[in-house]
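A single protein chain has been omitted from the complex, and every remaining protein chain is retained in its original position.
Labels for the chains are A and B, by order of writing; each one numbers its residues from 1.
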Amino acid sequence: MSDEKPMVEGFEAPISLHYTFAAGHAISKFLHSIKEGKIVGQRSPKTGKVIVPPRGSCPETGVPTTEEVTLPDTGTVITFTVIHIPIPNNPIKPPFIVANICLDESDQTFIHLVSDCKNEEVQIGTRVKAVWKDPAEWDYSMDNIKYFKPLDEAPVDIEKLKAERLKAVEKYRHA
Amino acid sequence: MREVAIISYVQTPMRRDAGANNDVEMLMPTLQEALSNVGMTHKDIDFTCSGSCDYLGGAAFAFVSAVDALGAVPAIAESHVEMDAAWALYEAWLKIQCGKADTALVYGFGKSSHANLPNVLSLQMDPYSVQPLWPDSISMAALQARALLESGKCSERDMAEVVANSRRNAKSNPKAQLKGDFTVDQLLREPTFVSPLRKHDCCPITDGASVMILAVREKAEKFCKRPAFITGIDHRIDAHGLGLRDLTVSESTRIAGEKAGANKGPIDVAELYAPFSHQELILRDALGLDATKTKINPSGGALAGHVFMACGLDRIGAVATRIINGEANRGVAHATSGPCLQQNLVAVLEG
Partner (left out) sequence: MSQADDVLRAEFDLEFTYTRTTGPIIGRFLTELRDGKLVGIKAKDGRVLCPPQEYDPVTAEDLDEFVDLAETGVVTTWCWVKEPRKKHLLQKPFAWALIKVDGADTSMLHAIDAGSESAMKTGMKVKVRWAAERVGRITDIACFEPA
């Protein structure tokens, strides 16, 4: 064996697989609605809670959710973090905020961006509103909402918010 | 050893494409049915274990979304194998043997329609000397088929007969995907696909989900009139390299069958997970099955519908169903994993 050339110690083994993913019933309904600029969650027939985006089941009880609930595009920051690296293919400039947001009248958070604000002023309980893309650009996608922007409202106490929501869904509970 | 039985088993209809029906949506009604068939709720389940493959959905931890179908609040004892759910059943059986559970819920699911399964399966192969060639699973099975034909152990007619039997048996299986009446001559007139395999020698692409419930004797007898007891279960694995073993035999199946005690009694029914027709012949041989005394793949087997990640559990479920219904007293179920029958599990069930 040659002494001049070095021993092979590794090689590149790129993996690439092609998929055609079909959206389930619940998420399809959500995507059809968001294409029209509406955010639609689904309510659990057992707990009465509203889940958005809906995946078809109530995570607490495992039963199908079917009742559609149109939601406002305002909500509350439940928790967040500041990101210092860019997202590929997204115009948002670091540092930017990624937050767990709970929309008004719903009971489960989802992740989205918070922007057009001073990052230091965002806190747990900050009230936010969706900033949408131009309707001409709307597709079957959550990123029809570019980001959420803080509202000129006082931040709320999220424990109080949680308690208020539990009370509000009581009339829909059939546990 | 604790006596563990299968008391409930339900599968979705096997379809080429479940359309707008994601994993959770396929599982929810199946889980509800499996539980209500025996008057149980998810609160009666001590341990849950599932089998699935993230590469079918194309997302890391894709299987976690299925937990939404379980009602995991408050938190439940749950585990997962990135394998056919037959191995999830093995883990659940072990959990019960260790005394950590008295009942268990096992499920397998997948939408092969999303992925290119033969390409996905090439990732199982040796990452250094084999995978970079992207050898798809159908080609690998075809290598084994030719070796079997040339060894004189089977003929093309024998393979076509396996297919004809599958299609005919599947007519009485309401969940089967492919069924019908075909003659061996008709099948042999079809062109080859990846020679020597014809398209019909290969299992179809299928979307689906299957659920099974296990319980120890005392609980089993409470919920089910005639539980199917697992009197033996074992799994073995052969060497990885295709060129390191004799592809015309399945030593791991033979040993697993022996350890599970398959031949310790009459075998009324055998369900074998053979995704390719020639493999059913290899498995029959490995288990020493006599087709005149044993009903082989009366459900139609994998050729009638192949929910990748549930097909092995489905073979166990098919045998369990016949025992629970009183149609059979003793049966053997087999599951496989890996290229060309590399890893095999054998379970013996008795009423």
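Assume contacts are C-beta pairs under 8 Å (C-beta built on N, C-alpha and C of every residue); 3 or more make two chains touch, one makes a residue touch a chain.
Since we're looking at a predicted model, the values are computed, not measured.
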Which of B:Asp68, B:Asp102, B:Asp136 or B:Glu258 contacts the chain that the document leaves out: B:Asp136
Options B:Ala20, B:Ala72, B:Val184 or B:Ile237, residue touching the unrepresented chain: B:Ala20
Sole residue of B:Leu27, B:Val106, B:Leu121 or B:Leu197 that reaches the chain not shown, by the stated touch rule: B:Leu197
For chain B, the residues touching the chain missing from this view: 19-20, 58-59, 118-119, 122, 126-130, 132-136, 139-140, 142-147, 150, 192-197, 239, 241-244, 247
Touch list for chain A against the chain that is not drawn: 1-2, 5, 7-23, 28, 31-32, 139-141
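In this text, only the chains that are shown with their structure count from here on.
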Contact set on chain B toward chain A in their complex: 17-25, 28-29, 31-32, 42, 55, 57-58, 65, 67-73, 111, 113-116, 119-120, 123, 127, 131-132
Chain B-facing residues of chain A, complex: 13, 15, 17-28, 55-64
